[in-house]
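I have placed the structure first, in the form of structure tokens, so that the comments after it can refer back to it.
The complex is shown incomplete by one protein chain, all other protein chains being positioned as in the whole.
The letters A and B name the chains in turn, as written, and every chain counts its residues from 1.
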Amino acid sequence: MPLAEQLLDASLWASVTRALIPVLLAAIGGMICERAGVFQISLEGMMLVGAFGAVAMAHVSGSATIGSAAAVMAAVLLSLILAFGAVSRDGNPIVLGIAINILALGITSFLLPQLFGVRGTFQPEGGVRIPRLLLPGLSELPFLGPVLFSLSFLGYVALVLVPLTWFVLFRTPVGLRLRGVGERPMAAETLGVSTNTYKYLAVIASGALTGLAGAQLALGNVGVFAENMSSGRGWIAVVAVLLGRAHPVGVLGACLLFGFAEAFGFRLQGQGLAVQITDAVPFVVTLIALVLARKRFTRLLDLSETKI
Amino acid sequence: MTPELELRGITKEFPGVRACDGIDLTVKAGEIHCIVGENGAGKTTLMSILYGLLQPDAGHIVIGGRHTSIHSPLEAIDLGIGMVHQAFKLFPTLTVAENVVFRQEPSRRGVIDRRGASRRVRELADAYGLSVDPDAVVEELPVGVLQRVEILKALYRQASVLILDEPTAVLTPQERDRFFEVIRRLRDSGRTILFITHKLAEVMAVADSITVLRQGRSVAELDPAETTPEEISRHMTGRDVSPVRRGRTHTPGKVVLSVETLEVEGFHGLTAVDGVSLEVRAGEVVGIAAVAGNGQSELVEAIAGLRPVVAGTIHIGDQKVTHADVARRRRAGLSYIPEDRHRVGTVAAASISKNLMMGYQRSAQLRRGRWLSLAAVERHARQLCEHYSIKTHSVDAAAASLSGGNLQRIVVAREMSHDSPLLIAEQPTRGVDIGAIQFIHTQILDARDHGRGVLLISAELNEIQALSSRILVMFEGRIVAELDPDTVDEADIGLHMTGGAKVGA
Partner (left out) sequence: MLKAAQRGVTTAITHPVTLALVASFGLGGVIIAATGGAPLAAFSEMLAGGFTGRGLHNTLGRSIPIIGMALAVSLAFRAGFLNLGGEGQLLMGALAGTMVAITVPGPGVVVVPVALAAGAAVGAGWALLAALGQTHLQVPLLITSLLLNYVGRSITSYLVRFPFGAPGEPFATTVPVPEAGRIPRVTLIPGGRVSISLVFVLALAAVLAVLYRRSVGGYETEMVGLSGPFARYGGVNVRRHTLLVMAGAGAIGGMVGTHLVIGETFRYIDADMSAQSGIAWTGLMVSLLALNRPMLIIAAGLLFAGLQIGGFAMERATGVSWQLAQVIQALVIVALVSRFAVTWKRRRAEAQATAPDAPEGEDAHVGKV
């Protein structure tokens, strides 16, 4: 197929949305934390425990819904470490986030043989999946149907969250206070807004959403858990928050870019390019985007306050 | 009606210092009550207790005859107390209206009524002559306006007692007069104003009554109609203070700094310094007077090598350093007391000796062969501490353990001891106690007398007047006047600082 035709191919864009959903869910969580002034880089780890919790409980219960709920629980539990360490104890969120990511990798790799007696990959017989919801009528539209209206329930959740978080952040008292807390905690405190409460809620929200991201990742297509299966998506979500300046529309844009890169890389694979090279495409695209959007991240350039 | 306010025996101790030592204070309803004292006299601590930010170790607060304890700003707000802090507590990216209504947002079915909020803010502003645009974003507003936003915040919360902590520090003389109008109007509407300051002229201008604090005690209650600035000053310091004087006249020597048609970009890439030319000669102090945000900080940063130059040239001594790095400028003869001693001038987490050795680390004095001599580093630090009266039990202690005045002495000690021909002193006495102020002033004049050239930037006009050999006034990035400190008065300088005398500029 010529390139132009490929770019308008509905199946390409359908795989863009599929690649996009988990990253978008995690990135929205990261965005809420960023707005509350907590630098959240443990998305990768939370996504991983979410995926594990989802597969484990879906296997035990036979229900994707229970699996997804378990994913949320597991990731929220992990997020509480960050909330406690970084908010209550004023620890460094970057160092904590890294430790949480390592912890997540360790604990899932530990539990896999411990609970299910397998290593590397766990694919339960008759694996439970989150079914796709074909929206009546809409899913039959040409192009838009397969791209936007044949998603899993969590897919719709992710897409609806974009306008919803915008509305909450910029039009409601809770959103105003959350932004205030993130920007000038002292000022918010003197007006009687408890910064810790808002930060805790933001971190927990990011845990819940990133847990869902893990569920979508594990149960969206095949119902399988593989060691380290988040494979950088959580980090891409972190970058999406930065690139999108913690604004819902910007974050969606950044996630779209990543989703497109992944789908396109996958497509290139089909045309004979080595999988080892196409795997790198999303990361290379992300790096290029970082360079193009530079000067936005001055806050992260000087980490001289970074102490454990 | 606003109730009477009483503080009884308020005591507050921090490790090693008793900030408030049984302070009594009675404030009548509907008056402007000035609380004066030197830095460190306990003014801000006392007000933080009244506003619920700190809890007293002893003593109590009586409002309208009722004993009250205030555990948080929220409780203070509920009691009708509002406070405008010296460092504003505003959200930069939010609008004026959002800042004002924060946490008490007018809303309909969970959605903020943004139009209603703007309207309320505008009504309040108009009622008290506080002109602000409710929909402007705070970070784009000048400081004078930010202060009005802070006052609006308190008024919106129906404050009947308004605490103003050093409110005029950020204002020009003209803005200050307008500001006094506003607070008189607030008093006339029945509100009580607690006005914290150390500027006696202001006290005489607005106070209905005066309480003087010294070393954590209230030492005098005065009636402005029956007192004089001299008497207040005596109470503040416990002695008669003779300010440092410029002293002998002198003939300036060779040029140590020359800046020609300098152009520098500031925040958001706007031109902050717009074609400035100036010279500093050995043996003179050149003072730059300007209202905050008129390019003086950018000018200094450009000279110090911390901000790129867009156009023009800078020479230190006879070396051209327009685009040179900091190290080269320092070798050419620059030393620099920066405005922000906490972030730029020192490192809190490093030891005093490591703070004092910056700039010396490559000098033979501290090295043995290739390596640093730890013994020499310590000796160097001890010498400086002794010579500049830095009080500390050990030079290995972290700089974070020092008080503001001692911290500034570290910066002064280090920069003075370099003995370089050019010294830039930027707000050298901001927020330090009177002892340190006198010490620093003496050091600057000594440096001048030893043939160094000094560029002094200060927001304190009396400091500029007392120390400068020549005064340059900066306004909107340009130098608009050169004045003789012996013949101008504060009002004149103020007029130039606000662009009010553009003739000849």
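In this section, contacts are C-beta pairs under 8 Å (C-beta built on N, C-alpha and C of every residue); 3 or more make two chains touch, one makes a residue touch a chain.
Since this is a predicted model, take the numbers as computed values, not measurements.
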| item | value |
| --- | --- |
| Sole residue of B:156, B:336, B:388 or B:475 that reaches the chain not shown, by the stated touch rule | B:336 |
| Per the touch definition above, residue among A:91, A:124, A:145 or A:250 touching the missing chain | A:91 |
| Chain not shown, touching residues in chain A | 81, 84-85, 89-92, 94-96, 98-100, 102-103, 105-107, 109-115, 186, 189-190, 231-232, 235, 238-239, 242, 274, 276-277, 279-280, 283-284, 286-287, 290-291, 294-295, 297-298, 300-304, 306-308 |
| Residues of chain B in contact with the chain not shown | 14-17, 19, 39-40, 43-45, 48, 52-54, 72-73, 85-87, 165-166, 304, 306, 325-327, 329-330, 336, 338, 340, 343-350, 354, 357-359, 361-362, 367, 370-372, 374, 398, 400-405, 430-433, 436 |
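Just so it is clear, only the chains that are shown with their structure count from here on.
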| item | value |
| --- | --- |
| Between chain A and chain B, centroid-to-centroid distance (C-alpha), Å | 45 |
| Residue numbers on chain A that touch chain B, as the complex places them | 171-173, 176-177, 179-180, 183-184, 186-193, 307 |
| Chain B residues within the chain A interface of the complex | 51, 53, 72-74, 77, 83, 85, 89-94, 98, 102-103, 105, 107, 110-112, 153, 349 |
